[in-house]
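For this depiction, one protein chain was excluded, whereas all remaining protein chains were kept in their positions.
Then we have subunit A:
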Amino acid sequence: MIQMIVKRLGLILFVVFGVTLVTFFMSHVIPGDPASLIAGQRASEETLQSIRQQLGLDQPVWIQYFHYLGDLLTGDLGTSIRTQRPVLDELITFFPATIELAIAAFAIAIVLGIPLGILAALKKNSIWDNLSRVFSISGVSIPVFFSGLIVILIFYGKLGWLPSNGRIALDINPPTHITGFYILDSIFTGDMVALKSSLQHLILPALVLSYAQLAVITRQVRASMLEVMSQEYIRTAVANGIKGRLLIISYALKNALIPTVTVIGVAFGSLLGGAVVTETIFGWPGMGKFVVDSISYLDFPAMMGFTIIISIGYVLINLIVDIIYGLLNPQMKQ
């Protein structure tokens, strides 16, 4: 097990190298000159040339790439063309917000999705099953920009229960920076005012973001539960008088969860991606908007930094999925 983990962590190096290579050349192949976006609408050739020189864009692409790799080895992700700030600083500013939102959405999706799936499977073809089906189908088919606006309209516009925008109320200071996650930081520092406000701001975007994944998880759990429940060992267990919670949780669910874990792993990746739209609607100061703006500005260093971090994230998530696999299924430990 430990050997596997070490091996996989070593793999990250190769993944990062591959990702930098592909992203760097892809982003440089797109026609477009960041200098002309910075210089304003009526920049002269001299101005453009001076900006290109400052950014190192006047050199051949492969030299630019080697410079980038060299800096990367020393932990320098470069300076953002658009904001003129070190990319690493930008990532540190925006990344925790996105991760916090994604984790909250993820937790909601799992906590609600698994029981709903079990319920749907056990009461197959009942009203609960049908309700959960309606719920799931709308989850996958209603786009976030629509469901987002609807919940804002109801909970902010009509009821006035929850805020519409941002991560914390404007007149409340964010908790002291420890992890960058407002919820955790405010718990650590005992700042209850910040905690309350952060939670209020987190609920709606997390719910909206979780909806699609919640639907997928529910359907997956239902399907694999049904499959497991029809297997012979369950029939044997039932024949032996095992029933109720013991049967469902210890006998059926444990096996049904194996394929679900894969889906959940993928779901977390989609949550990070899906956060872009959610962040825009809820004014959530996360990675999503930063990256979209960077792309439209052809801000290579920012795009590269983001891609590297996300790919490391994916490798880690896959690793965690595999570890959980092993815990659920002893056969896979080898």
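By our rule, a contact is a pair of C-beta atoms (placed from the backbone, for glycine too) under 8 Å apart; a residue touches a chain by one contact, two chains touch by 3 or more; residues count from 1.
Keep this in mind: contacts and distances are computed from a predicted model.
Not shown: a single chain whose UniProt protein name, out of "Acyl carrier protein", "Xanthine dehydrogenase family protein subunit M", "Chemotaxis protein CheA" or "ABC transporter substrate-binding protein", is "ABC transporter substrate-binding protein". Note that of A:10, A:31 or A:75, the residue touching the chain absent from this view is A:31. Contact with the omitted chain, checked across A:280, A:311 or A:329, is made by A:280.
When the missing chain is restored to the complex, the residue among A:3, A:84, A:240 or A:331 that touches it is A:84.
Interface residues of subunit A facing the missing partner chain: 30-34, 36-48, 50-51, 54, 82-85, 90, 93-94, 97, 127, 130-131, 134, 148-149, 152-154, 156-167, 169-172, 174, 197, 200, 279-286, 289-290, 293, 296-298.
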